[in-house]
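What follows is part of the complex, with its chains left where they were.
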Amino acid sequence: LERDKYEGNDVAGVVTGLAWTQVGGDILYIESILSEGKGNLSITGNLGKVMKESATIALEYIKAHAEDFNLNPDIFSKYNVHIHVPEGATPKDGPSAGITMLTSLVSLFTQKKVKKNLAMTGEITLRGKVLPVGGIKEKILAAKRAHIKEIVLCEDNRRDIEEIKEDYLKGLTFHYVTDMKEVIAIAVTNQKVKNPKAL
Amino acid sequence: LERDKYEGNDVAGVVTGLAWTQVGGDILYIESILSEGKGNLSITGNLGKVMKESATIALEYIKAHAEDFNLNPDIFSKYNVHIHVPEGATPKDGPSAGITMLTSLVSLFTQKKVKKNLAMTGEITLRGKVLPVGGIKEKILAAKRAHIKEIVLCEDNRRDIEEIKEDYLKGLTFHYVTDMKEVIAIAVTNQKVKNPKAL
């Protein structure tokens, strides 16, 4: 449990996701980093094919909507992006980290802080939709154990929350979204991170 | 079912296909996006080899017939194309999304709206023919559940429709085609999408 305790938001690109594993729900961090390069994307963390695809989709979406995020399109070809999902001993797969990866990359490219005590889970699509995912009950329990206060979910997962006993939901605020821009509006603050990188 | 509800056609490149899975027929979206690049094609969505080949064939066909679609051939080397098929948790394969991918790419390169309430299924070939596919009955039922009004099929699939009880077909209009240009004539409107990209 210690290893899941909530980290501050001083570093760009660190976002809390919710995962569903063989042993129940769990907290999962997405980290991302920029280094000078030519626009390559590398992905680590013992991830399967579908989870790697989510990272590609997130980056492609941001590139195609650079102006919506006030990003200079030139930065995409001047930096390499590396996305990592810690705890390499655990194999991870599936599309549910999509919105977490999207949020990580927007924080990274804008060098803005991610909201504290917030976690999320949801699939992303190229056209900007958020899709529902499974394992909601287990993920919510894991979020509570980790002292998460707010959770971003797909609107279509609202029914899954409504099936959970109210007691379990105390202290949690839910944000139901259908569009990827809503996720960013909720999750990425307007405050720059400590020592922001000048891009 | 929620996740299959029909989306508007404001975004270029989003087209509704019909798929046949282990659990019956289903609606499936093809999405595509352009980003500045050198003409690379990337494909995501947990797709098998044959479905990826369909994307390649669709793009090659459009390149070889650029003038027929009023496209400037230079755009193919100035943009990367990314095609995605949502719901990454489901493995997908087979050639039947061919005409859906073709329609997605023509909408993308022309920035024109796809016709609303329309779905399609059919294999494509390099010479421009549409070939019949399987699972027609299950696909039609899925289309009805998703409130689709018009369906594009290969002429050789007409017999499969004739074997379905008339009741099931109420409210559906069928377009039987043999050539890929007929698909585009039916499916891609002359109206530009909202905020069309200037290519």
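A and B are the chain letters, set down in written order, and residue numbers restart from 1 in every chain.
Operating definition for what follows: contacts are C-beta pairs under 8 Å (C-beta built on N, C-alpha and C of every residue); 3 or more make two chains touch, one makes a residue touch a chain.
What you see is a predicted model; the values in this text were computed from it and never measured.
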{"item": "Size of the entire homomeric complex in copies, 2 being in place", "value": "6"}
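Heads up, the rule we're going with is that only the chains that are shown with their structure count from here on.
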{"item": "Angle of the C-alpha superposing rotation, chain A to chain B, to the nearest 5 degrees", "value": "60"}
{"item": "For the chain A and chain B complex, residues of the former touching the latter", "value": "49-50, 53-54, 56-57, 60-61, 63-64, 73, 94-95, 98, 123, 125-129, 131-134, 156"}
{"item": "For the chain B and chain A complex, residues of the former touching the latter", "value": "2-3, 7, 11, 13-14, 29, 31-36, 42, 44-46, 82, 84, 86-89"}
